[in-house]
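Heads up, the thing below is written out as structure tokens.
Every protein chain of the complex appears in place save one, which is left out.
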Amino acid sequence: MSLIKKFTNRLSSKTTIFAFLLLFIAASIIFQEKNFFSFVSIQNILRKASTDGGLLALGMTFVILIGCIDLSVGSVLALSGALAAMVGNINPVLGILVGLLTGLGCGFLNGFMVTKMRISPWVATLATLLGIRGVVFLVTSKKAVKITNDTMIALANTDIFGIKSSVYIFIALTLICMYVAKYTKFGMALYAVGGNEEAAKMMGLKVDRIKLTAYMMTGLFAGIAGILLSSRLYAAQAVAGNLWETDAIAACAIGGIMLSGGVGKFSGTFFGVLIIVILNTAFNYFGNVSSWWQNIIMGVLILISIGVQSEVFQLKKIKLKKEMVA
Amino acid sequence: MFSAFGVMEKRSKADIRESFREHAANIFLVFMLVINLFVTPNFFNAGTIWNIIVQTCTIVLTGMGMAMVISTGGIDISVGSMMAVSSIVTAKSLFLGIIPAITIGLLVCALFGLVTGFMVGKLKCQPMVVTLAMSIGLRGFAQVLNNAKILFLDNKFDNFFMIGRYKIFGVLPIQIVPMVIVVALVYFIIEKTVLGRKIQASGDNPRSARLSGINTVKTIMNVYVFSAVFAGLAGILLTAKIGAADGNSMGNLAELDAIAAVAVGGSSMSGGRARIFGTVVGALIMQLITISVNMNNIPFEFAQILKALIIIFAVYTQRERTA
Partner (left out) sequence: MEKKILLQAQNIDKTFPGVHALKGVNLTVRRGEVHALIGENGAGKSTLIKILTGIYSKDSGTIIFEGKNINPKTAIEAQHEGISTIYQELNLVPFQTVYENIYLGREPRNRFGAVDRPKMIHDSIEVLKDMGIHIDVTQQLMKFSTAIQQMVAIARALTIDARLVIMDEPTSSLDSKEVKVLFNVINKLVEKEIAVVFISHKLDELFEICERCTILKDGEFVGEFPMEELDQLKLVSYMIGREAKTMQRTKKGYDFENGEEIVRMQNIWQGVRLNGIDIDIKKGEVVGLAGLLGSGRTELAKVLFGAETPISGDVYWFGEHKKFKKPGDAIGLNMGFCTEDRKIEGILPHLSVKENMTIALLPQISKYGIVSKKAQDEIANHYIERLKIKTPNSKQLIRNLSGGNQQKVLLARWLCMNPKLLILDEPTRGIDVGAKAEIEALIQEVSTNGISVLMISSEMAELERNCDRIIVMREGTKRGELMGDDIQQDQIMEAIAGIDRKEEEVINV
């Protein structure tokens, strides 16, 4: 097999973990003077990962696994955060509930358009990306919503054994997702629908319902992300999450989640997120132009990831061995 | 329906939808004009009309490229960022002279368009993903080129400014010229040339197209280059008018206008038949929406939501139910 084909076959989460470790070690060495390899810095990376889009990527994994996409996660994050903040200032429990329900609701809206109205996921979630952002602007009058309630602030900022609570939430959710993927019927169904929708239908799986649930999961995670982000920043901003959907997609692509569906592990997404955060952090050391370099890197990374996933390089039916039969 | 030959033909629901599509844009345009006439203060005076013409230029140019891309069954959401790239690249190259600068700007765009076309046509990647990645990467590229700062052009470049600010006979905005030229060019290509047919065939039924000898890969690469170059041109014209190149905001959400223009104009969103004049009407409608919202002090987001809804509506009604 040619080198490229060998590479794509191995583009599993194992590769991502390997790449992550490599990157981490490299960064530690390069940025020795900035104390990259220190508890504080690692903590920061994890913290950033947890509130700055890591959850979006986790949620995005659900829809990419079934072969769809959700471009609106950034806007959903903003809306959930804003509504949670507004209500949470009065009653934190209600605020959290509102935030979660907003996420679920937006997810449902997206899922509905894709399954019942049969609109392509790209068009549907592009529209919600714009539409929901518009709603956020209207609701917040383009101003940030300050969080005054202590419980809301505590959500992401509580120190437990020196690590922020948002990190625990992020890791916990990752583990839950990994469990769902491997040990629940829903998880198996996700991979089936993404791998071969026709076959899944023939096997009796309720494809539409599974897709709808996947979208609601994505929305829910975006909602959680919104709550945590506004908690961490002590305010919900109207422009929160702007363009973060690309980071989420990139994290998934790097994490080995194939954009055509059916392949990839949540653990891969986790490390994909970490890789992106490390890259971003590394670039931040280079001054204010850095954030735009991130754009370039992101664009290139996505192009490479999907280019490599191209069917031109894939062997559709890999017949590696003819098995021995008794 | 009976034809002259006295034979009944299959007059499907799709046909009625087809004729609706043809006229919807025009009806909508008239509708918009009438509403504005009554509602918007100062609408029908010369200043506003010229403003409309100037501002529609961008949407028309990007819309032409978008129409060609959509005709092959693809899409290009990187046109906004492409405008930013051409803007900065051209501005930075002005010291070489106007013509060289514009050439370099357009060439750079063409190159990026080629990359996109290659990934969509040859590697068969999804156009949405490729152009999404491009839009992110190109925006970064534009910013990095000028250290994320706005590039203000000196007055010594007033020859260049002419491209964006000149008024023919002191009245008609110069933007009319590139608009007419590009529309005529694209109309000509689509309606009169072999390439135009190859484009529409590739989008209508790629398998039939290939079996008829059409090189669909080359055709697809062609349209993405066109889209990139037209977007680049739009960026250059806008830069000339403003007198500054802003990599951050140039072309922001331009793809939304372009796609909506094509959708409203009646072209098939899934590939095939492209309606060029319809797209021009669509561009006008989009601009009218923006202006109406502006002049009536409505929050800009409503325009955004409205345009998004229009795209959804167009796609939804075009879905063909196969037996």
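Before moving on, here are some points about what is shown:
Lettered A and B in written order, each chain numbered from 1.
By definition in this document, a residue touches a chain if its C-beta (ideal position, glycine included) is under 8 Å from a C-beta of that chain, and two chains touch if they have at least 3 such contacts.
Since we're looking at a predicted model, the values are computed, not measured.
Touched by the hidden chain within the whole complex are the displayed chains A, B.
In the complete complex, the hidden chain is touched by one of B:Ser212, B:Ser249 or B:Thr317, namely B:Ser212. Only one residue from A:Tyr191, A:Phe271 or A:Trp292 touches the chain missing from this view: A:Tyr191.
Screening B:Leu195, B:Leu253, B:Met295 or B:Leu309 against the full complex identifies B:Leu195 as the residue touching the chain left out.
Of the candidate positions B:Pro173, B:Gly232, B:Gly247 or B:Gly272, contact with the unshown chain belongs to B:Gly272. Residue positions on chain A in contact with the hidden chain: 179, 182-185, 187-189, 191-192, 194-196, 198-205, 262-263, 316-326, in rising order. Mapped onto chain B, contacts with the missing chain fall at residues 3-5, 7, 9-12, 14-15, 18, 192-195, 197-198, 200-201, 204-205, 207-215, 268, 272-273, 323.
Here, only the chains that are shown with their structure count from here on.
Distance from the chain A centre to the chain B centre is 31 Å, each centre being the mean of its Cα atoms.
On the chain B side of its complex with chain A, the touching residues are 75, 77, 115, 119, 122-126, 128-130, 132-141, 143-144, 147-148, 256, 299, 301-302, 304-305, 307-309, 311-312, 315-316, 319. Considering their complex, residues 69, 113, 117-120, 122-124, 126-127, 130-131, 133-135, 137-138, 243, 246, 249, 259, 288-289, 291-300, 302-303, 306-307, 309-312 of chain A touch chain B.
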